[in-house]
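With one protein chain removed, the remaining protein chains of the complex are shown where they sit.
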Amino acid sequence: MKTKKPNIGIVLFVAIGVVPFAAAFVYALLYSFGIIGVANQGFTLRFWESVLASGTFFKSLGYSVVIALVAVSLSVGGALWVTLKFRRQLEKRILSFVIYLPLAIPGIVTGFFTFQLFSKGGFFARISHKLGFITEASQFPDLVNDGLAVGIILSFITMVMPFFVLLFLNVYKNERIEELSILAQSLGANSRQVVHCVFLPILIRKTWVLIILYFIFLLGAYEVPLILGQESPQMLSVLIIQEIKQYDLDKISEGYVVAVLYTLLVSVAALALFLPKRKRAYAS
Amino acid sequence: MRVNWKPFVLSLAVLLILFPFVYLVFLSLASEWRFPEVWPSYLGLKNWVTVFGSETGLLRSFFSSLLISLSVAVFSTASGFMISKAVFYHPKKRTLTLLAYFPYILAPVVFAACLSFFFLKMGLFGNMTGVVVAQFIIAFPYALLFFSSFWNEKVKSYEDLVATLGGNKWQTYTKVVLPLAKGLLMICFFQTFLISWFEYGLTSIIGIGKVQTLTIKVFMFIKEANYYYGALSCCLLIFPPVVLLYFNKRYVFKKLV
């Protein structure tokens, strides 16, 4: 029955799923070493040295990591709390529809909307003015394009938290945490112990891969920091695109250095997440 | 007596969720809304009328977005489904799955920046075909991984069963495999549609501003500080997914792994 003909499916998989990624990586790598590129004249470590010495990459990386970490932690924490306190109410007809609505809003709209609300001429600034808290737009606190990335983090939370609420509600049902909690209570656990020994461990165990995945997605987010970010430091994707699109040809190569570093980082994360032999964390 | 605070929190949450939708519609109806006024000086259908008079090309953008997203959804769902079978029945499926995660996990905009050279060389820069191909490249791993749980022992058994009952490959697909996968195919179709519909960064790089999808328009209006048209484009962007949600929540709720 089985003949050793080349498997067309696998060939196509490599052609669509692997080749573009490999090509993109090799291209960025060659560019970063000055081997290709308009004004480049052959192999040089100049761009790597410059990027590593200036610290732009590390600053941007640290900035992105902190933002993504804060946003994911707050989102997951909030979602856990909502699931714990409101899961029964959220099953009701209208609410069970409403909680899905945030998924219909893409990053670029979230960014735009946050800007409309929190900028110095925005909705809240107007209200503050009306209520007499401020007399001029400039008195309104920096909440967008600000150093603490309040706007970005706020946007991320509004994007990610609804997803995690839905996810946790899903796992709660599939893993029969309700029944297990009752069982634990019948064994003598108080409500605190139920949360710590049943509710949290099961939810986190089943979803930690997704939590990390969302952290990585936020790390590479583009639209939101593009609209709500500041001049410097910037989040990784914004930094990479800005440098690659510059007219200063040296900067382009440096942009590719950052792109290579970012790709390596993400690839290592993918390896660490998906290489270990384990059962699928959460299959629908 | 303990006060039951839950209804208050819930009502507040519902208001917060609905607020963006209401506010964006409101903003799209407004005009000449200067700081510090709390109410715009104009509120009406002016912006919508202008837009549907096609002056800003927004209607065009809507339809090109629709065309691009439908193409991406069709190609990625179909190929993801067919190719995932080869991948997930393969002895080395773990390694292959891992390979699919690399492009999936990478920020599309960075991916596009590193691929743009090849798109330029192939004449796929700044045109719709290029944008469809680029979006397809990022939607494909998603679709592929989406079907990983479908190709299990049970489906294999169904295929074997049809074979022993005398069915050929074609009959196996049309009479059993596709009907079994129908629900998942629909979900994958709409989710890949949304991946494309919401995509901005990659589109802006490969389309270089010439392919004006709705997301590109939104950003353009933001840069021009034309917030009323911006809000209007946002409305066009978010209401199709809301309609999808109404039909089936699973069309929009993407969870992978």
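Here the chain labels run A and B in written order, and each chain numbers its own residues starting at 1.
Keep this in mind: a residue touches a chain if its C-beta (ideal position, glycine included) is under 8 Å from a C-beta of that chain, and two chains touch if they have at least 3 such contacts.
Note that in this section contacts and distances are computed from a predicted model.
Enquirer: One chain of this complex is missing from the view, so tell me which of "Phosphate-binding protein", "ABC transporter", "FAD-dependent tricarballylate dehydrogenase TcuA" or "Cell division protein FtsX" is its UniProt name.
Expert: The record names the chain that does not appear here as "ABC transporter".
Enquirer: Taking the full complex into account, find the residue in B:Gly44, B:Gly123, B:Pro179 or B:Gly209 that is in contact with the omitted chain.
Expert: Checking each option in B:Gly44, B:Gly123, B:Pro179 or B:Gly209, the one touching the absent chain turns out to be B:Pro179.
Enquirer: Check each of B:Tyr158, B:Tyr173 or B:Phe239 against the chain that is not shown and name the one that touches it.
Expert: B:Tyr158
Enquirer: Could you tell which one of B:Pro7, B:Gly53 or B:Gly166 touches the chain left off the display?
Expert: B:Gly166
Enquirer: Spell out, residue by residue, where the missing chain touches chain B.
Expert: Contact residues on chain B toward the absent chain are 154, 157-158, 160-168, 171, 175-176, 179-180, 182.
The definition used in the following text is that only the chains that are shown with their structure count from here on.
Enquirer: Could you state the distance in Å from the CA-based centre of chain A to that of chain B?
Expert: That gives a centre separation of 17 Å.
Enquirer: Within their complex, state which residues of chain A touch chain B.
Expert: These residues of chain A touch chain B: 7-10, 12-13, 16-18, 20-21, 23-25, 27-28, 82, 85-86, 89, 95, 97-109, 112-113, 115-117, 121, 123, 125-127, 129-130, 137, 162-163, 166-167, 170, 209-210, 213, 216-217, 220-223, 226-227, 236-237, 240-241, 244, 255-256, 259, 262-263, 266-267, 269-271, 273-275, 277, 280-284.
Enquirer: Flag every residue of chain B that touches chain A in the complex, lowest number first.
Expert: 6, 9-10, 13-14, 17-18, 20-21, 23-24, 27, 35-38, 79, 82-83, 85-87, 90, 94, 96-103, 105-111, 113-115, 117-118, 136-137, 140-141, 144, 149, 197-198, 200-201, 205, 215, 218-219, 222, 227, 230-231, 234, 237-239, 241-242, 244-246, 249, 252-257
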